[in-house]
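Here the complex is missing a single protein chain, while all its other protein chains stay put.
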Amino acid sequence: MPFDSGVTYRPGARFGPAHVRAGSRLLRPYHPGLDVEPFGAQQVADAGDIACNPFDIQEAIGQIQRAAEGLLADSGCLVATGGDHTIALPLLRATHQLWGPVALLHFDAHLDTWDTYFGAPYTHGTPFRRASEEGLLRKDRSVHVGTRGPLYAPTDLKEDADLGFQVIDAMTVGRDGPDAIAERIRAHVGDAPLYVSVDVDVLDPAHAPGTGTPEAGGLSSRELLAILRGLATGPRIVGVDLVEVCPAYDHAEITGIAAAHVIYELLAVLALTRTG
Amino acid sequence: MPFDSGVTYRPGARFGPAHVRAGSRLLRPYHPGLDVEPFGAQQVADAGDIACNPFDIQEAIGQIQRAAEGLLADSGCLVATGGDHTIALPLLRATHQLWGPVALLHFDAHLDTWDTYFGAPYTHGTPFRRASEEGLLRKDRSVHVGTRGPLYAPTDLKEDADLGFQVIDAMTVGRDGPDAIAERIRAHVGDAPLYVSVDVDVLDPAHAPGTGTPEAGGLSSRELLAILRGLATGPRIVGVDLVEVCPAYDHAEITGIAAAHVIYELLAVLALTRTG
Amino acid sequence: MPFDSGVTYRPGARFGPAHVRAGSRLLRPYHPGLDVEPFGAQQVADAGDIACNPFDIQEAIGQIQRAAEGLLADSGCLVATGGDHTIALPLLRATHQLWGPVALLHFDAHLDTWDTYFGAPYTHGTPFRRASEEGLLRKDRSVHVGTRGPLYAPTDLKEDADLGFQVIDAMTVGRDGPDAIAERIRAHVGDAPLYVSVDVDVLDPAHAPGTGTPEAGGLSSRELLAILRGLATGPRIVGVDLVEVCPAYDHAEITGIAAAHVIYELLAVLALTRTG
Amino acid sequence: MPFDSGVTYRPGARFGPAHVRAGSRLLRPYHPGLDVEPFGAQQVADAGDIACNPFDIQEAIGQIQRAAEGLLADSGCLVATGGDHTIALPLLRATHQLWGPVALLHFDAHLDTWDTYFGAPYTHGTPFRRASEEGLLRKDRSVHVGTRGPLYAPTDLKEDADLGFQVIDAMTVGRDGPDAIAERIRAHVGDAPLYVSVDVDVLDPAHAPGTGTPEAGGLSSRELLAILRGLATGPRIVGVDLVEVCPAYDHAEITGIAAAHVIYELLAVLALTRTG
Amino acid sequence: MPFDSGVTYRPGARFGPAHVRAGSRLLRPYHPGLDVEPFGAQQVADAGDIACNPFDIQEAIGQIQRAAEGLLADSGCLVATGGDHTIALPLLRATHQLWGPVALLHFDAHLDTWDTYFGAPYTHGTPFRRASEEGLLRKDRSVHVGTRGPLYAPTDLKEDADLGFQVIDAMTVGRDGPDAIAERIRAHVGDAPLYVSVDVDVLDPAHAPGTGTPEAGGLSSRELLAILRGLATGPRIVGVDLVEVCPAYDHAEITGIAAAHVIYELLAVLALTRTG
Partner (left out) sequence: MPFDSGVTYRPGARFGPAHVRAGSRLLRPYHPGLDVEPFGAQQVADAGDIACNPFDIQEAIGQIQRAAEGLLADSGCLVATGGDHTIALPLLRATHQLWGPVALLHFDAHLDTWDTYFGAPYTHGTPFRRASEEGLLRKDRSVHVGTRGPLYAPTDLKEDADLGFQVIDAMTVGRDGPDAIAERIRAHVGDAPLYVSVDVDVLDPAHAPGTGTPEAGGLSSRELLAILRGLATGPRIVGVDLVEVCPAYDHAEITGIAAAHVIYELLAVLALTRTG
């Protein structure tokens, strides 16, 4: 989903999909940690890029939604690569048609539940407010992980809670460790169908410099992978996106490689938790 | 004008103005080549950034136009820094209100007279078609300099000519040298009021890597400065923009420094050619 | 304080203040972790750059001291951005005039209590020896945090202890975790007025490549922020500096962003611990 | 041909083909300078990467030769992207099978007619000595363009001349200009079938930093494109390679973009000079 | 050992030795954590680069082995800097001549016990299979630390175990902490003579971007240094290599500095554990 016209700071995530593909060239077929072959246990195909209008956000959202609906109809599950976080809304809409309201597991430095920017309701800072308002999410089952950095006002947290989100911030991940966090997530999500949305800026800028709105104090790539691995015994994942990879700010592909590993980890978890 | 939502390839020119300011820190008061003090012979002020909506091109164009009208009313002449080339249209509209149709001297690797992209009429590839259609330009006095690279179709050149443009491509600059080019420009523009629009990608990527749609085979910074210097005895300049500086792709500020020198050169020419 | 003529290895911290300002563009008004609005609960102003002679260290130290005295007289508290660590000495001198001897909380890979380099007594490796000799510090209340890497001789540690410093090295931070470290700092500092000096090289080069004398094995930005956050219930902070940000070696602003977040964290702590 | 085990200095050209593809994303269908549509006037296909053994040069040369023979049998003409210059030898062997001895137009900073390195006869510094020895080249029709930088001994030039090469060095290109050089090439090649081999290091490091053995004082990308354009009225081109693009040293894709434009220019010339 | 013709992905480690030397310029004589002067307690000399054929792996392996034998005969212990991991095999052969089978402590993201690549038995992915087959290793005393990322097949782990290796993967290091890992290593190695082989890609790409086959989720430089420091009371080290530093992908020397610190740490441990 090479769309980045919803960003508020550094643009460039339109080149994210190509960069994650390049970062995946070293991936091999067998996942030793989970003892599974992600490309063997299930059929995985690269569906290519979705053409979407860079000049009209509403039209692009429609294009992404229609593309996702088509791919979901064919495959049952979609792992989307952004692009900016705006794309999560049409993806959740398409997912909702198949599964009804889903639990959201949202890794991000930011809440992404703001209301508008420059008066615009559909941007990379607002998808989960819109999704909650549209009834796409299970309010009792959704959680942000890895948030940090300043907000606009105390009401940001209040409104986020009203939309139904629990928050596990980055400091808590550091304090409690990934195993405890994974357990807390599993407990909160329960048996609800789960949509996992990973903004690569949940990683510390040291681990993911190539992103649009970096915040110091984030997760290491090992922490993120460990939390995801902890989902292997957990809820049924019905959709995934990984967004905000911005190659112009990357170095030596470290962000692209981290993103490719995150997707690989989720493909391994999918292979174990989906029922044929 | 930190606006880059009109780009078709690499975004990021929204950070151009800050980068050009940083690149101007080494500029000193006296121009030895033209024997003039650009900041002494005329009053020059940094008017700051214009707030413009990154999510709605039409609204942003309106915001830029109103800002430009206000600044022109106060100062009589505006040297605008982009941002992407979309901003040239509202700047030309504001200039037209003061001066009527103007000659356009357009330095660019591209014609920027395409009709639409993704159906959008207002992007960084279309400002001069729109400007010509709106009667903002003197069709007999306008010229592109430094174009190169492939086009979509032979009709691109035909339609460009129909819109009234002469073309001096980059190969011709290399063959004939900047002095001859400057003379040809002066002859073509004559005594029409002149608007100078510089897309920094007129420079070769070696001289300006920090831009959005680079094309090999461009001008050196010395060639561009020499052509501009050749305007010191020439037409009356009534407006300037310098666009498409994209810092994420720059290195060691070479694009920012080149851009700052281009603006300085034009300020020197302005000091010599404006009448109090 | 754009001064870096006191460095012994990579120069360039003279551009640190501009870089930290750029890195602060994403900061928002509300700090959720400490539930405070740092710019609302207290008045915060950017006092601009201090002009200081790059060719004469002694003169520059005098210029910085006089500037700091003036700003302290007006504001009561100064958060200074370097520049190299030489600037801590004149800042401590100015602080001493208001507060008498202060506890020093010093985050750094290095002790900065060497005696001379090339025979020079005032450099970025010596400020705290000079400060201790001049009686500016509370010898029973000062502590280095995050030190690591080789020293010149065993006497380095001995002399440092004689100057009154406790040492919590980087390995200890990793072993005990930031909460325990913050508690240890609060206990050691007690109710003494506290000056916090942060050399950005206390961070690992992965988190802060843009610095002059990097050492492997440092703190993560999350660890540093967590320790600072642990001071919110603690001693009264009367002065802050953050130094050694060297943009020429930074990438994607990760050092500048980390530095801006460190200052923001300290502003939040200041808002909570200062009394009107 | 992602093979770079023949290099003597900076390796990495194995990633060249992917990089040139990325650099070609901005190419459009119509070439205005030559008034031709390179992808319309002839069929052009990306034949993908050739698998070749990175650990055994001889085996890799065999693999490349067989792949080239197959592709030539299908298409009649091959435009190969390296990879290092070692690949020119198997390409010339395959070309020879179709065309007999060919004229060689060789753009490079180096002669590439050395005998051995470390005793190895097949490396990126020796392809044209081997080719000449094997009778693959027209000794009376071959020419190096753009050479510069130091050699091992005066005999280098002597042996190169004995192998049948004329030399037009980089200084001469600067002095006489690309039009004169193109004319001289056309005159020397005459009506012999022509193989064009472009080592991207013929460009100055400013225009092509992403290469393995850079030498100061090279051609600008505009000069190289102009010389190639001057072949549009000239000899029949029967084979092309472009080699030594090393992305790890590139910046902002300037080398990749220059390389893509060079290939595009040659495709345009091919479209004009091939007979159906 | 500036040899990198055994790599399977990003080449460039041939420039590793020069880069590590540059990264060592800040090292000082005294190690405070271990209270030892590594260059005082023992004689340490830079033996310079070993000339080895980049075009013939077998010949290069022979050259490295002979060089290592000579240096070992003179000095008794060798700390080698790569180059790629291929060099570990000839180093182990030379070590074996002095010490017989040794325990191997292998820090790496990868197992490096694959059988062949492209049919080649001697590459950077195979040294420890060859070493085990040749009887150079103590099968009951060898261990990989820091492995992570996908493998080719479940048999990779099975075959590795058959070759005698224990595995402590990167997730386990994160979960248990470096002190526990060091203790486990000491217990496993016992009193066997120990060869330590450090592939710098054991570090996370954030801490070591300058390497050839990076994998997300690695160790921090502090973790690695802490584990190594934990060997100070442990087994007798009889050989060391540090490999796969690839400067073209490094930034601000962070990989080179980490590598230099790793070697310094091992020199300090050597000073404490060798008997005069």
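Order as written gives the chain letters A, B, C, D and E; numbering starts at 1 within each chain.
One rule holds in what follows: contacts are C-beta pairs under 8 Å (C-beta built on N, C-alpha and C of every residue); 3 or more make two chains touch, one makes a residue touch a chain.
Source: prediction; values computed, not measured.
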| note | Of the candidates D:Ala47, D:Leu71, D:Leu98 or D:Leu157, the residue in contact with the absent chain is D:Leu157
| note | Of D:Gly70, D:Gly149 or D:Gly164, the residue that touches the missing chain is D:Gly149
| field | Residues from chain B at the interface with the omitted partner, ascending | value | 25-33, 35, 177-179, 204, 206-207, 220-223, 225-226, 229, 251-254, 257-258, 260-262, 264
| Contact footprint on chain C, counting only the chain that is left out | 4-8, 10-12, 14-15, 53-57, 117-120, 123, 248-249
| field | In chain D, positions touching the absent partner | value | 9, 148-154, 156-157, 169-171, 174-175, 204-207, 209-210, 213-218, 220, 249-251
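Simple rule for what comes next: only the chains that are shown with their structure count from here on.
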| note | For chain B, residue numbers touching 2 or more other chains are 249
| query | Looking at which chains touch which, would you call it a line, ring, star, complete or other? | reply | other
